[in-house]
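Every protein chain except one is present and positioned as in the full complex.
Going in written order, the chains are labelled A and B, and every chain counts its residues from 1.
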Amino acid sequence: MLDILHPNISNINKNNIDINLSEEKIKINIRGKNKEFFTKVGKILSIILPSESNTSSSNENYDVLWLSPDEWMIYFDENKNSNIFDQLYKDISSLNFGSITDVSSQLICINIKGENIFELLSSGSPFNFEKFKNNVGSSTQTIVNHIDVILHHKSKNNVNLFVRRSFSEHLYEWLVDSSNFV
Amino acid sequence: MFLINCPFCGERDQSEFSSGGEAHIVRPKQPTELSDDEWAEYLFMRKNIKGIQFERWNHVHGCRKWFNIVRDTSNDKILSVYKMGEKPPVNYK
Partner (left out) sequence: MSKLEDYLQTEWPELDVYLTSVTDHYSTASICGPNSKKILNKLFPNLDLSDENFPHMSFKEDKLENINCRIMRISFTGELSYEINIESKYGHSLWKMCIEAGKEFNLTPYGTETMHLLRAEKGFIIVGQDTDGTMTPSDLQMDWIVSKKKYDFIGKRSLYRSDTIREDRKQLVGLLTDDPKEILEEGAQIVSDVKSKPIDMLGHVTSSYFSPNLNKSIALAVVRSGKTMKGQKLIIPMENKNINVTVSDTIFLDKENKRLNA
């Protein structure tokens, strides 16, 4: 087996903020708009894609985030179901019902939890977290410290942040540094 | 700085968006048939109005969707937001 090298992100805990690298995770970007697409996805994942903006759906295996009216991101632990990408690809991409793209290494998942996480994120983001922090399950794309991120409010005061791999260590350094000031 | 109501994501800060200039400029169907002047009209000529202007914007740091707005450039008030392909609201014409 080839060795895996993750970004240099270690566990930090300060000022009621806990920052962790949260790999191994599979992330799959899915695109589509027709009826067959929704039927196939629903069948394979046993989940209904969220149609409302800034929301997500979850079951015991998968989290699905709304990204745009025809775009979602599924993520789950690698050991849960490793051939789900192949199934989706075969039943959707290959048949031209939509588009399935593996973005597992495109995005790095950083888990941020604790009472002060929304203060931390707010300090570097134009996004208004008022509604977001009161609704578990909400998701959004925005910018933090000028970097594009996808945020998922997984459980109370517990957010999964997805960031492009090449930006991940830099954003992590910013998060750690900024935790000193909340 | 101002807020823009993305027709897909809701109200967001302007810094999440990028401007795409004047709206409703249609790419000619047969560019090869056009004279230099006609092609230049499509390619370069923009109104840049002081007052009510129809503009394209992209929620580039969000859902990545393009849409149109009606903006008063003299005070940055956004009067209307509508999706690509939709007709511009008549009351601002």
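Rule of thumb we're sticking to: a contact is a pair of C-beta atoms (placed from the backbone, for glycine too) under 8 Å apart; a residue touches a chain by one contact, two chains touch by 3 or more.
Fair warning: this is a prediction, and the values are worked out from it, not measured in the lab.
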Touching partners, among the displayed chains, of the absent chain: A, B
Missing-chain contacts mapped onto subunit B: 20, 27, 30-32, 34, 36, 39-40, 43, 56, 58, 60, 64-66, 84-85
Where the unshown chain meets subunit A, residue by residue: 1-6, 29, 31, 70-71, 96, 98-99, 101-107, 164-166
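Simple rule for what comes next: only the chains that are shown with their structure count from here on.
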Centroid distance [mean C-alpha coordinates] between subunit B and subunit A, Å: 31
Of subunit B, residues touching subunit A in the complex: 8-13, 15-16, 61-65
Sites on subunit A touched by subunit B in the complex: 53-54, 67-69, 71, 126-128, 140-143, 148
